[in-house]
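I have placed the structure first, in the form of structure tokens, so that the comments after it can refer back to it.
One protein chain omitted, others in place.
Entry: subunit A
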Amino acid sequence: MTSDSPGALDLGKLFAARLHAARVRPYLATALFALRPVESREVPTMGVDRYWRCYVSPAFVDRTPVEELAAVWVHEVAHLLRDHHGRGDRVARERGLSGPAERLRINIAADCEINDDVYGDGLRCPEDAATPHRLGLLPDWLMEDYLRHFRLGPWVERLAWLDCGSGADGLERPWELGPDGAHGLSEQERDAVRFRVAEGIKGAPGDAPQGWRRWAEEVFHPPQPWRQLLGSALRSAASAPGVGDDYSYGRPSRRSAGLPKVVLPSLRHTPPRVCVVVDTSGSVSDAELGSALLEVTAICRTLGGRRDLVSVLSCDAAAQTVQPLCRTEGIDLVGGGGTDLRTGFARALRTRPDVVVVLTDGQTPWPEARPACRTVVGLFARTGSAYDENDAAYSPDTPPAWARVVTIGSASR
């Protein structure tokens, strides 16, 4: 101990640990330096509140080696960057979780989200950290997913290093200074720090692990559920001028009776003709096809209410026959092997549709020119970049700019 009085906070050690943390995780340096340490004898170890204050127990600093303290710094700042307090509040409201026990579960789940990839590379994992491995769960999930998969039990007592403060789970602690205390960050300042960190990670993505890169991509653009996106893309494609609900002077409005001499348009409904092209090549799984197709047919029904206007076409390297959706016994999807969507497009356009919906994993050549109808692409999410191990230079074409692309299955959370 280097401080003057016994039991006082060893700030030198704490700052040395922060410096070490900022050196081994340079992309988090801004956030680390924005944290304000506050000495507290009530907090068990270290904890943060949502105003970016970091409560530190002097005894904990004394008994913890610098490299482990650095790991705790990074851990605590990760709670704040990943907005665990806001997400904890939301998830507690949505699922009706109340009481300190549920908040402890949120804290553990949040710890798991952080701890699966935060240590190593100069940071020593604390002995009693809560990790997905200890709970018998897989890494790389989000807090909300972990929360569904474990219960509290006697094993929790072994996770002594647990109370990360209201910054981790949204529940105010008695030792915290609250919104009006000194040195808190306002909401805008918090956003600004998170934004700077995210930009830093996006600017030099090689330095940060996968989990942080995913965070940086999504922090200010949380993914929306793909079903709603697909629905609204289809709706706006199908309701554009020419089809769908719109006004027309072709027939007089019913209002005209009350307003002689005034020419009014009337609301006309022209149901759109929709052709769904399904990529049935080997790389698309049956489950993916099933779920997406169900969704599309449901949307088509709400659009027109006339199933005879919706047709389905399966396409691998060659296009199969067009099937109307009004058949009651369901749709046969035939195919396998490679894909060439150009033949699918050509075949679909022969039905003169207003909208073409393409469900594919995108590993296909696309038509050169924009087709004469609106196009919505439902793209099955694929991770990884190497598609062909025999040809390193091969990369599939991305969907063209004229299509509205919705990534399916990536953002179901």
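Just so it is clear, contacts are C-beta pairs under 8 Å (C-beta built on N, C-alpha and C of every residue); 3 or more make two chains touch, one makes a residue touch a chain; residues count from 1.
In this section, contacts and distances are computed from a predicted model.
Missing from the rendering is one chain, named in UniProt as "AAA domain-containing protein" (options: "PspC domain-containing protein", "AAA domain-containing protein", "Cation transporter" or "Phenolic acid decarboxylase").
Considering the full assembly, A:Leu35 is the residue among A:Leu9, A:Leu35 or A:Leu289 that touches the omitted chain.
Touch with the chain omitted from the figure is made, among A:Gly7, A:Pro139, A:Gly203 or A:Pro225, by A:Pro225. Even with one chain removed from view, subunit A keeps its contact list with that chain: residues 11-13, 15-20, 22-24, 29-37, 65-67, 70, 120-124, 183, 185-189, 191-193, 195-196, 199, 220-221, 223-225, 228-229, 232-233, 235-236, 239-241, 245-247, 253, 255, 259, 261-265, 267, 302, 404-406.
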